[in-house]
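Just one protein chain is left out here, and the rest sit where they should.
To keep things simple, chains are lettered A and B as they appear, and every chain counts its residues starting from 1.
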Amino acid sequence: MTITVNFRLNGEAVEVSCVPDKMLVDLIRDNLELTGTKIGCREGECGACTVIMNGEAVNSCLIPVAKVMGKEIQTIEGVVDKDKLHPIQEAFIDKGAVQCGFCIPGVIMSAKALLDKNKTPDKDELREAISGNICRCTGYVKIEDAINQASSVMSETIVKGGGDER
Amino acid sequence: MWQEYIFPENIEEAVSILNSSKGTARIIAGGTDLMLDLKAGRHEVLKLVDLSKIKELGKIIEENGMIKIGANVTCSQIVNSDLIQRKALALAQGARKLGSKQIRNMATIAGNVVRAQPAADTAVPLAALGAKLEIVSADGTRTMDILDAYGDSLAKSNINSTSEVLTFLYVPVQEAREGSAYVRLDKRKALALPILNIACKVSLLGDTIKGASIAMGPVGPGPQRAVDAENKLTGNTISQDSIKTAAQLVINQCDPRDSAVRGSRKYRMAVINTLAERTITQAVACAKA
Partner (left out) sequence: MTKFVGKSMKKLDGVDKVTGAGTFTSDMVAPGMLFGKILRSPHPHAKVLKVDTHEAEKLLGVKAIIYRGNVPSNTYNSMAAMVMAVPFVKPILDQQIFSEKVRFVGDEVAAVAAISEKIAEAACKLIKVDYEVLPAVFDIKGAMAPDAPEIHDPELTPVGKNILAEFSMPNDAVDKAFEDADVIIEEEFNINIVKHFQLETQAALAVVAPNGKVTVHSTTQSPHSAKAILAKVFHIPASKIRVANPPYVGGAFGVRAGLSAKAEIMAMALSMAVKKPVRVVYSREEDTIASDTRHGAVLHVKLGARMDGKFVALDLKGYTNTGAYASYAAEVQGVLGGMMGTEYKIPAVRYYGHAVYTNCTHAGAMRGFGAPQANFATERVVDMMAEKLGIDAKELREKNIIKAGESWPLPYPCSSSELGECIKRAAESIGWERRGNLNSDSSHIKRGLGMAIGTYVSNAGPTSLTMTMPMWRYNLMVP
C-alpha cells in the first residue's frame, strides 16, 4: 500500500508517495533527499530532527507522514534565503555556537520557531524554546548568545523597516 | 507498523471504523507516545484513525460552568489558552511541563489521559480539578470521572482506543475564591519524567477552606487523591500550620515503588509532604488573587 501526501515544503508545493507507516524525518531525508534534518534518537528525546510545521517546532521522527497533508513544513534547508544566511545562522557562526554540528539544524529550527513568533524573547522563553534540543558539545551558553544576537538583529530590522542594516 | 491511515470526517465515522475493524484499528492523537509504543511492539495495528479533521474536537470553550476541551487540543494550545490560565490554572501549569516544546506542539491532553501513565502531567491536574470524560463507542456515549479511566495496574487504561473515542474533557470552571496549582519534582527541567507531581484545587469561604482536592503521582497506578489530607483541610482556617499539618497526611494514599527512573520509595515518601505543602499554598494564593 502507498500513501500520497501533498504539502508545502520550504515554500514549495510537494507531492510524495511512500509507504503509509513512514515517519516525516525519513520522508524528508530519504525520499526528498534533504539530509540537513538529523536523526539522533528516534524517540523525541533529543530534538535533532526538529522541523517547523505550521509555525510550530516538532520532532519529525515521531510524525507519521499522513499528518503532514496540507501543512507547511520548513526544514533547515529552507532557512537560508538564496545565498544569504539568515540572521540566526550568521549569529550561530559569529558566536561560536557550532561545534560538531549534528544538533545544530534542530536547534536552529527551534530558535526560528521562537523568533518568528516572538522576536524579543526573555531568558526563560528562550531557554524553554530550546529545552527540547540536546547538545553534547557546546554547553548551550553560546547557543543562547547566538539566539540573543539573532533576536536583536531581527527586531532591529523590523523597527528600521526591513533591509540589511547591520 | 500500520497499513492504512484514515481521517474520518466526524465522530460517528471514527467510531464506525473502530467498530468494524474489530480491534485492528486504533485512534492516533498527537502520536508522540503511540509511535514509541508501536515501535516497541506494545500494540499491533492495521489502521490508524486520526481525528484531526474533526473541527469541533479542536476547541477549548466555556459552556455551562465547564470548560469543554476537545480531543485534538494539544498541550501547547492548553498552555497558551487564556481561558485555561484563568479558570483551570493547574492544567496549564501541568501541560507546560510535559516533555518538551516539540512534544507539546503535537501531544494532546486526551492522549495523555488515555496513555494512562500514573504521573501524566495533564492527568494529575485534571484529577485534582475533577475532570469528566466523554467517551463515544458503538454502544453510545458515556461519561466517566477521570479517576475511573485508570485500571488497577500500571499504564492500564479503562478506555480502549481500538473501540472507543475520548471526545471531550470537561473541567469545572475555577470560580471566584477558587484556585489551583501544580508542582513537579524532576531531575531536569525538560525531557524528564516527574519524580513526583501534585496538583491541588481549593475553594475558599472567607478565611476557611471550603473544599480541597489533591491529586498525586506516580504513587499508584493512576493519579491518587490524597483524601485524608483533603478532609483535614476542609472546614479549617487557612494558615501555614493547617496546610502543613494536612500535607503530612498525603502519604496515607501514597504507595510508590522503588524505581530506577522515578527514585526510591523511601526518598519519595520522605519529600512528598513538602511538595504537597507547596502545592496547597500556591493553590490558596491563586484562590485569593
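Keep in mind that, in the parts below, a residue touches a chain if its C-beta (ideal position, glycine included) is under 8 Å from a C-beta of that chain, and two chains touch if they have at least 3 such contacts.
Bear in mind the structure is a predicted one, so any value in this text is a computation, not a measurement.
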{"item": "Visible chains that the absent chain touches, using the contact criterion stated earlier", "value": "A"}
{"item": "Residue, one of A:S60, A:Q89 or A:Q149, that touches the chain absent here", "value": "A:Q89"}
{"item": "Touch list for subunit A against the chain that is not drawn", "value": "29, 34-43, 46, 48, 75-77, 79-80, 85, 88-89, 92-94, 96, 98-105, 108, 134-137"}
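The rule is simple: only the chains that are shown with their structure count from here on.
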{"item": "Subunit B-facing residues of subunit A, complex", "value": "1, 3, 20-21, 23, 42-45, 47, 50, 53, 56-59, 62-64, 66-67, 110, 128-129, 131-132, 134"}
{"item": "Contacting residues of subunit B [partner subunit A, same complex]", "value": "1-5, 7, 28, 31-32, 35-36, 39, 48, 50, 52, 76, 99-103, 105-106, 189-191"}
